[in-house]
Structure formats: C-alpha cells, structure tokens
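Every protein chain except one is present and positioned as in the full complex.
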Amino acid sequence: MSTAEIQYIETPRPDTGLTNGKIGIWLFLASEVMLFGALFSAYVLLRVGAETWPAGREVLNVWLALLNTVVLISSSVTMVFAWAALLKNDFGGHKKYLALTLLCGLIFLGIKAIEYSGKFSHDLFPSTNNFLAIYFVLTGLHGIHVVGGMIVMLYFLLFGRKNWEQRPTMYTNRIENTGLYWHFVDLVWIFLFPVLYLL
Amino acid sequence: MDPQTATIEEINRHVKLYLGVFAALLVLTAVTVGVAYIDLGHGANIGLALVIATLKASLVGFFFMHLKWERRSVYGLILLTFFFFAGMIGLILGGYWDTPTGTVHDRVAIEIHTTHDDTGGSE
Amino acid sequence: MVASEHSNLSHSLPFWKRYVFSTDHKVIGIQYALTALVFLFIGFLLMMYMRWSIAFPGRPLPEWAAALLGSNSTSGIFGPEFYNQLGAMHGTIMIFLGVVPLAVGGFGNYVVPLQIGAPDMAFPKLNMVSYWSFLTGGVLMLFSFFIEGGAAKSGWTAYPPLAVLDADAGQTIWLIGMVFLITSSLLGAINFIVTIIQLRAPGLHWMRLPFFVWAQLVTAFILLLAFPPLEAAGILQLMDRLADTNFFMPSGLVVSGEIREAAGGGSPLLWQHLFWFLGHPEVYVLILPALGIVAEIIANNSRKPLWGYRSMVYSTLFLGFMSFVVWAHHMYLTGMGTVMNAFFQATTMIISIPSVIILSALIISLWGGSIRFTVPMLFAVAFLPMFGIGGLTGLPLGISTADIHLHDTYYVIGHFHYVVAPGVIFGLFGGIYYWFPKATGRRMSTILGHLHFWPTLICMNVIFMPMFIQGLAGVSRRLYDGGSAYAHAQPVLHWNGVISMAVWTMAIAQLPFVINLFGSLLFGRKVDDNPWESTTLEWTAPSPPPHGNFLELPSAYCGPYEYSQPGDESGFHPQDQPVEGSSA
Partner (left out) sequence: MRGLVASVAVLMLLVVNSQAGTIKGRVSFEGTAPPEKSMTEAMKSDPNCAALHSSGPEVMTEHYVVAEDGGLKWVFVSITEGLDGKEFDKAAEPVVLDQEGCVYKPHVFGIQVGQDLIVRNSDATLHNVHIIPGRDSKNREMNKGMPFKMDLPPIQFEHPEIPLRFKCDVHRWMFAYCNVVEHPFFATTNETGGFEIKDVPAGDYTLSFWHKKMKDHPVKVTVPAEGEVEANFTYTEEMIPRRGR
C-alpha cells in the first residue's frame, strides 16, 4: 500500500474504529449545532427582552408546518432505506429511495415557498417585527441547508454509479454521511417547529 | 450491526425498526401539536414542547443516525458541543436576567431636545 | 508505489494544477503563508498611517505617503472617518487575514501532516476549498477600500447600532467577507481534527505527539465550535443592514436628533455576546500555535526534552475548554449585574492558570539545556518574557472592578498587542526561520536574521510599553488625534510621537526579513534533511518533501523530544528510530 494513499477512507482505523468521513461529518454537525444554537439563543434573548411577542400559531400557518414536519420525517426514513438498500447490494432500490428523499425535499421547499409568499402577500416582512425576522432567518437558513443536502443527493443520483461500482464501501459510507447530515437537518426542524409555530 | 458484515435478515430487521421509529415520530408530532392547544401555563407549555422535541430528536439520533451502534468518541464530541451550546444560551440569558434594576439609567430618559435651528423659524 | 514514483506523477500535472489549484498540503501551506504575510504587511501599512494621524493630527502627510491614499486624503490630510476605516481594517486584516491564516493555515497545513507521519491532510480537496474561500474573503476585504464610502469603519468588533446605521456599503462587504473567512476556518478545522486523529503514523500514540500538533488540535476544536456563532451573528447583522430587521436595533433609538421609526425590540448586547463568544476563543486560536512553535524550537535548541510535556498538553486541553466560558470579560461595562461579572471574573482568573503553566514549563525547559542561540531560538526565547508581560498585564483587565477604569483605554491596546505582536508574531517569525530549511532545502542567513530580530524586539517594546502609561493616564482607544483633545491626556501626549517613530523604524527593520526570506530561496546555504538535528518526524522526510511526504511510511518508537539521552553520543534520537529493548 503506497505511502501516498490516504488511509482509513473505507476501513475504519483500528484504534478509533471510525472512518475519516464519519468523524468529518460529525465534526461538521457539531459546528452546525453551534450555528443554529447561536440563532436559538438570539431567538430566546429577543423573546425574553421583547415587550410584546406574538404567539406563533396566530401569525403562522400551523397546519402547513405540520405537513412539512411529516414530509421531512418521511424523507429521513426514505434516506435510511436508501442506505439500507446499499447494504443489500440493491443499487436500483437505493436510487429509488434516494429519488424519493429528493422528492420529499422538493415538497418541503414547495410548502415553504407557499408559506413565505403567503406572508409577503399579507405584507408581513422580516422588518415588521422581531418574531417574523427571526422566523425568516431560522427557517430561511434551514431551507438553505435543505437545498445543500438536495444538491449532494442529486450529485449521487446522477454520478453515483461509477463510484459505487469501483469502490462500493466508500460509496456506502458517503451515502451514510449524507444521511447523517440529512437527519441532522430534520432534527433542527423538529426543534424549529414547536419553538416557532407552537409556543 | 456492522455495515460491512451485516446479513440480509439483520438488515431487514433494522428496516422494520426504522418503520417503528417513523410511526413513533408521527405520533409524537401529533401529540406536540395537540398539547400546544391546551393552555397549561406558559412555562409548562414550553417545557412540555421541549421535552417532546428532545424525545423526537433522540429517536432520530439513536436510530436513524445509528448513535445506538456508534463508538464512544462520537458521544464525547456530542456532549462537548452540547455543553458549549448550553453554556452559550445560559450565560447570554444570565447576562440578561442579571441586569441590575433601579440604577441611575432607569430614570426617565432626559427629554430629547430637538436640534432644530432654535434661533429662528422652524423647518 | 512509493512516494518518489508518486512525485513524478505530480510532475506530470499542469502548472496551474500543481501550484495554483493544488491539493498538496505543502503547496496549500505555502500559499496560506505567503498570502498571510502580504496581509500582515498591509495591516502594518494601515497602522503606520494611523500612527501619523495620532502623532501629528491635522498635519499634511509628505507627498509620497499621501499618494498611496488617493482620494481618501486631500492635500495630505485625512479626517476621522478614514482613520476609523484604517482602525477597523487594521484589526480585521491582522487577525483574520494575517495571523490566523499564517499560524493555522500556513504552519498547520505544512507541518502537522509531516510531524504525524501522514502523506497529506485527510481531505485534500476540502483543504484547497478552504484556502480559496479564505482568499475570496481577503480580496473582498481589500476591495471594500475602493468603493464609495470606503471600508468598514465601526471597529473590527463591528458593534451595532453604529455598524448597522453606517450607510456606506463597506460594512456589508465586511460581513460578507467575514462569512467567507469563517467558512474557510471551519473547513480547515474539520480537516485538521480528522487528520490528527486518523492519520497518525503507527506507534505515534497520543502522548508521543509533538506539542505543536497538540496545539493545532486544540486550536482546530476552538475554531470548529466558536466560529459558527459569529457567522450566525454576521447573518443577523446582514439582515439588519439589508432587510431592515431589528435584531440589534433597540426601540426608541435616537439617531441624529430624531427617534428612529422602526419596529425596534432588538438588543445590541446580543451582538456583543455572539461576537465575543468567538472573540475570546479567537485570541486562544492566535496564541496556541505560537506556543506550539516556541515549544518545538526551545526543545530543539536547548538539546533537552521539554519539561512537563504532559502538564503542557493537559493545560492546552483545559485552556481550549475554558476559552468558551470567559468571553464576557469584554463586556463588564455593558451593565451586567454583579453575579455575571463575578462569574466571568472567576473563569477569567482560572483560565490564566493553564497559560502560566505552559509558559513556566517552557522557561524551565531552558534550565540545564546546552542552548544554541540560532535565529529561531532568539525569537523563541524573546517570546517568553514578551508573552509573560502580555499575559500578566491582562489580569487587571480580568478583574471587573479594575476594568471600570481600564476598559477601552490604551492599557488594553498595550495588553493585547504585547500578546500578539512580540508574542504570537515572534513565535511565527521563529517558525519561519525554523522550518524554512525543511520547505526549501536551504537555510536563511543568520546575519540578516539578527538584523531583523534585534531592532524589531527593541521597537516592539518602545511601541507598546508607553501604551500602558497612556492607558493608566486614561487615554481612551480609537481616537484619531491620540487624545490631544482631552485635558487628562496632555501629560502623556508626547509618547504618541515616540511610539510613531518606533513604528516607522520597525517598518524598516522588516526589510532584512523580506530580503532574507526571498533571497535565501536562491542563495541560501543548501542543507541536508535534518539541519537542526531535530527528533520530530518532519525532519526524517527529505527537504523539500515530495508529494506524499515520506519515502517509506515512518512509525514512531519514542517520545518527540528524545535529546541527550544517557548513553546516546549523537545527542538526539529521531522518533522513527527503534529504541533498543522497548516496545514499538
């Protein structure tokens, strides 16, 4: 094995038991926790300091958000199935589930677009009050993360086959890591939903 | 289950497990919405919503993100990040709650004198 | 295929792929280092103009100096707005574009893989992306000088509401530039942590890692977890500036005489909390790599293992951990109550302990060593007292009651500049002299080294020591006229001229360094792989190391600093040599 090859991409390192990608994605998720954590602390400080703070459900459409929560949770499930299909060497099934996850992402963004245009049409803008401002920033940044995840999945959907055929373990790990990122995005929404819409 | 050496039945068993977790998540989502419409007092509502959200988050984390079968070091990273996350929110709020009251700044702000040209007409 | 075959593979790469868009950690390291040095000199240049306005407010600049400012000065005089731009960009450029990229991007990228026996970083492409994201952020920052209204002028801390009310576009570009810089550091941090954890050579257990690698590991963790909150705050301030939101704009804000009609309800303190949540860990990001470099140089040049290696490692870990809970000592005067002030005062006192442990361990490492005063050793030894002064003068600022008088005075400027200028930058200069032979196969000239070291050391002290005197007299910072409008500043005003003269002489003292750096590329004395007779792994690779670093995979058999072991005539035992009768 040549010295120029970077090791532990496919097989985990014996003493740490982890592959490079796995540690990398968990570190990235840690930094994302701090990013959204900062925005949540901004939300809490603004809410605690504000004289009046509208209740989420009066200003926002709870049912659309509920639908979105269901869509995102099911996209998490299809993502896990896409990874499980690879373990069963069923690349066709994998592509189907990956496409399904991508579709759920699109639906999620579609509902988000409906929600946003609804706000704008009632001329509720970020500048209206700090509740809407932090709402747009939190859901907007979350939306950008959804788009980022979808781009990665699209890349695998279109160009994944060659990598799967040459280095199947590496491809499986990549899908698993993308899955970890996607579940994290779902996890952030699980907190966003009650905090913005229900409290 | 070690991805490299898992057998087909093991994987299928896991797939069923994922469906179970999916169902649980949907139920919890319905519960959290339902509970929100019952007014249990502001503090209780927040507490309950956060508990349910944490429950759902740990379900996603343990099963979908395979934390259940993950190495200890990843837990360490999550714990470290959570400690700093909690420290950040706690200390920022601490800074807000601990603001002293009844200080000289609390007196009514000095009447804001308009700086119009007071040596003649008005603008 | 062994590294040498691999290296002729890289010979076949076209020029732009091998040098410009390269994924080799050494090329990226040199790209980071050179770009960072250019930014350091730009930051220094801005400060030289500031010193003119401080020492001689209202006097026109000489012709040749004013030419560089273009339309920012008319007949050689520039007003307070341009001074604020210089001040804000001096801070931003020196920290985010100069020291961090040189310490973490340059030294980290180049030296860490070599010191742990790895062929490259864990994610080479990610490494390249992080450099180019850094360069984009840097170019954006410089570009903001040339737009209408000039660069950001609300300080490198960009406190709202001033930063949000600033109608010029410079602040918006500053924020966008910061987002690029933070993304770059984030990707770099992930790369470092994975490389250090996963790609250590066989036998290189955690306690056999060189201290420099430990310092970079802790720095990477700090970057990973402290930077994102500033990115979030940056996004919030961008929204405040572009979408008229009110995250940081309180209601009832009076702006030029009138109450500002806006939804309000925001809190400027939110920005300060989020900014300083990064701000303080950021200063540990600056100092830790320098401590790592100084430890390597001192161990090598005193021909003796580091004293208390274990205590230094645990102190670094504890320092990294504590750096996240001390930030509000920058905010003692924002009206926080006594409970919070007391908490942050306690954590600030506690965090000074690991720094003192590391510094004492380095000083004790000199004891009983046969010290060779090579040029890197000059910088490393000078680092110790300078960092000492920097650190100790910080204590009064850490105590909230004393901070009432010293907050935002020149005392603060003296304190953190002592840590950063004769501290961190001396460490980085030492690192350049120390690893230059490994990167180029040639040594830098010792005479030019001395010509650079002694004047710079003297000028540094002439510049920063008077600042304490001015600070104690109550001269506040960020004054375009150096305090000449204030009665209480009159007795210490003469120091402004002295400091400014020392600054301009120090600029000249950097010429020997520049000549030395580029001259030695061609005329430096050729050296073998281990000119300093060092023990860490990077010196077992050829200089300059080929793509893939090592001819054959090294493994470690002993600690990083096995110097003058009993019964070992050569006086140093490289880490990759097996020790008789000990486990691998």
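Note that the chains are named A, B and C in the order they appear, and that numbering of residues resets to 1 at the start of each chain.
In the analysis below, a contact is a pair of C-beta atoms (placed from the backbone, for glycine too) under 8 Å apart; a residue touches a chain by one contact, two chains touch by 3 or more.
The model shown is predicted, which means the values in this text are computed figures rather than measured ones.
From the options C:35, C:72, C:315 or C:540, the residue with contact to the unseen chain in the full assembly is C:72.
In the full complex, chain C touches the hidden chain at residues 57-58, 71-75, 77, 79-81, 149, 167, 256, 480-481, 485.
In this text, only the chains that are shown with their structure count from here on.
Of the two interfaces, B-C and A-C, the higher number of touching C-beta pairs belongs to A-C. Centres computed as Cα averages put chain A at a distance of 16 Å from chain B. For this pair, chain B with chain C, the centres built from the Cα atoms lie 34 Å apart. Separation between the centroids of chain A and chain C, computed from CA atoms only, is 34 Å.
Taken residue by residue, chain A touches two or more other chains at 16, 18, 27, 30, 34, 37-38, 41, 45, 49, whereas all remaining positions touch fewer. Among the residues of chain C, those touching two or more other chains are numbered 225, 229, 267, 269-270, 273, 277. Across the complex, chain A meets chain C through its residues 2-8, 13, 16, 18, 20, 23-24, 27-28, 30-32, 34-39, 41-42, 45-46, 49-51, 125-130, 133-134, 136-137, 141.
Across the interface of their complex, chain A is touched by residues 3-4, 6, 8, 11, 14-15, 18-19, 21-22, 25-26, 29, 32-33, 36, 45-46, 49-50, 52-53, 56-57, 60-61, 64-66, 71, 73-74, 77-78, 80-82, 84-85, 88-89, 92-93, 96 of chain B. Interface of chain C with chain A (complex): residues 1-3, 5-6, 118-120, 122-124, 186, 189-191, 193-194, 197-199, 224-229, 231-233, 235-236, 239, 243-247, 262-263, 265-267, 269-270, 273-274, 277, 547-553.
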